[in-house]
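Here the structure comes first, spelled out in structure tokens, and everything after it is commentary.
Missing here: one protein chain of the complex. Every other protein chain is in place.
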Amino acid sequence: MASITLRRLVKHYGVTPTIHGIDIDIRDGEFVALVGPSGCGKSTLLRMIAGLEPVTGGEIRLGERLINDAAPRDRNIAMVFQNYALYPHMTVEENLAFSLKLQAVDKAQIRRRVAEVAEVLGLATLLARYPRQLSGGQRQRVAMGRAIVRQPDAFLFDEPLSNLDAKLRVQMRTEIKALHQRLGTTTVYVTHDQVEAMTMADRIVVLKDGVVEQAGAPLELYDRPRNAFVAGFIGSPAMNFIPGRLHLDGTPRVRTDDGLELPLAQAPRATHGHAVIYGARPEHFTIEPGSGPEAEVIVVEPTGAETQIAARLGGQDIIAAFRDRLGVRPGERLALRPLAAQAHVFDAGSGERLN
Amino acid sequence: MASIAALRGPGWEAARHRAFLFGLAPSLAVLLAITLLPAAALLVASFTPLSLTDPVGTFRFDDPLVNYRHLLADERFLGSIGTQLKLSVASVVLQLLVGLGLALLLDGKSKVLGATRTVFLIPMVLPPIVVALIWKIMFTPDVSPIHRALEAVGLPVRSLIANPDTALWAIAFADTWQWFPFTMLMVLASLQMIPSDPIEAASLDGATRWQLFRYIVFPHIRPVLIVCGLFRLIDSFKAFPLIYVLTDGGPGTVTEVTNYYGFIQAFNFSYWGYASAIAVVILAGVFLLSWAVGKLGWNDHDRR
Partner (left out) sequence: MTGASPAIDGAIGVVREDEDLAPPRRRRPWLQAHGRALAAVLLLLVVMFPFLWLVQLAFKPAADIFEDGLLFTPTLEGFASLLQGNFLKSFWNSLAVSTLSTVLSLAIGVPAAYALTRWRFPGRDRIALWILVTRMAPPIAFTIPFFLAYRWLGLQDTLVGLAIVYLTFNLAIVIWLMQTFFEAVPPALEEAAYIDGCGVWQAFWRITLPLAAPGLAATAVLCFIFSWNDFFYALILTRTNAITAPVAIVNFLQYEGWEWTKIAASGTLVMLPVVIFTVLVRTYLVRGLTAGGVKD
């Protein structure tokens, strides 16, 4: 059990820098998700923590110990790979027992530990099978079992669910989260799926191009994204972005070039006329007849739990989502209006949050 | 990816590279000792008139190019180069034709075809000495069934390997028999990789079998044929057992290829210096051809 600290971490491939100085503090027992688009460096970071990639600059500490130069086997961490990386020529039992065998743990104890872990993960009847005889979900569990058996200081997950079908993914998400609650081991979880991150993590670190965009609790990132990138990355369906100019004469609002006026609750930290981007999440729209221009409904997508409406409001394409079943049809007009209290304002140039 | 300088680092990557070096070093050391060292020794010996009749006395460098000058004037040597080229070209062309023909015939899914493909491998894997024996029997009129059959039909033929005009062709024939499976295998592998769509489309358009071959199949297998040919050409410089058993370089020196001439100089006459020079010339030829093959980019490991 240990904390993981990354300080000014830098990574170069040859002369190409890919990670530009990252600071992350992971507390002992915390579940931290690293998310970001492909190429943002999240897998590289994970592999550096595991010791599979060398560190070009900066420090990685496990607890108090500096582990930059430690071999993977000396770090007491376990990793679950995207493609499971189960040893094809060994049975499930042998796969689970492998690390213990290398540590020369006595056979009786190995059998006991393996049986325990197999029990927890529902693998007890599969111990004599080979990986090729298992389903995707079963293989995933063996990969996790292999990590658990070692009782390491930290778990590292590298997009473990991306090879599973949607239904299985949801099921495994819950299982992994339950496992974390049960074992309490520090966990670093890399994924490109922000839903996974939101539902599983204690804290999320959003990465882009080798830099930390924002780190914080899921709801913190959801409610107060630090910039437009994080705002657009977190939340599904994604936030609507409408470019315009800030108008502070009278009630603060944002006005697009086509004259659409979008309401704000308070004046943000910027001058009148400043070029900004107005952000409104699909779930933060209301229908207020008579509040202004009406939107033209283009597509209606009922998912059962909610109704998503793609519409054109004042020349802008937006998506709004409602819990209620609306009886609208494409081509009809709807008085959509974003909620001022939930609106976000970002600087048009830097993307930084202004309110 | 790290340069060799990183070998001295403190981390896992450096430790890993050191471990790899440890695994690679014995091979490199052995290869150095048994290839580069002998090659260097060969070169050195080629600069001396070394002879086993007086090894110490003849190991001198007062006239380093004596052997090479001698080679240029040596008619037997120059003749052997011509013989080598004739034999190599004839063999390789025949091997390509026969291998290509058989590959086209045997390209199919039936079990019979699969079994025949396996049996056709045999000439290539037989010990070369056994191949030489087989053809010694075939070419010796007293015991050869072919000769006796021809005689019985009224077309007696004299021994092909005793006849200066036909001896080289006899060897080329035996060599083709031995090595055609190589080309056959290569072409078969290449044929199996031709995508079926263009062939189906062309068939539907009304192309004849010949047109299909000429415009679709042949362009696809041409690179394989070229590389096969070059590869066999390089290998043909090694030809030995056939000549040793069938003709011993004769009649006269008609089938004496450069390789064989070098062998005679070294082990019959014990002129080691001179034989070394001959070997150096052959080696140079092989390097040139290998370089040419390398230029064609067959070393696919590097492109991964």
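The letters A and B name the chains in turn, as written, and every chain counts its residues from 1.
Throughout what follows, contacts are C-beta pairs under 8 Å (C-beta built on N, C-alpha and C of every residue); 3 or more make two chains touch, one makes a residue touch a chain.
Keep in mind it's a predicted model, so treat the numbers as computed, not measured.
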| item | value |
| --- | --- |
| Residue in contact with the excluded chain [from B:Ser27, B:Thr53 or B:Ser196] | B:Ser27 |
| Chain not shown: contacting residue from B:Phe61, B:Tyr215 or B:Phe267 | B:Phe267 |
| Contacts of chain B with the absent chain, listed as residue ranges | 1-4, 15-17, 19-24, 26-28, 30-31, 34-35, 37-39, 41-42, 45, 102, 105-106, 108, 110, 112-113, 116, 118-130, 133-138, 142-143, 145, 148, 152, 177, 182, 185-186, 189-190, 204, 223-224, 227-228, 231, 234-235, 237-238, 240-241, 244-245, 259, 262-263, 266-267, 272, 275-276, 278-280, 282-283, 286-287, 290, 293-294, 297-302, 304 |
| Chain A residues touching the omitted chain (full complex) | 50-52, 71-73, 77-79, 81, 83, 85-89, 98-99, 102-103, 146, 150 |
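Keep in mind that, in the parts below, only the chains that are shown with their structure count from here on.
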| item | value |
| --- | --- |
| CA centroid of chain A to CA centroid of chain B, Å | 60 |
| List of chain A residues in touch with chain B within their complex | 13-14, 51, 53-55, 68-72 |
| For the chain B and chain A complex, residues of the former touching the latter | 1-2, 9-13, 15 |
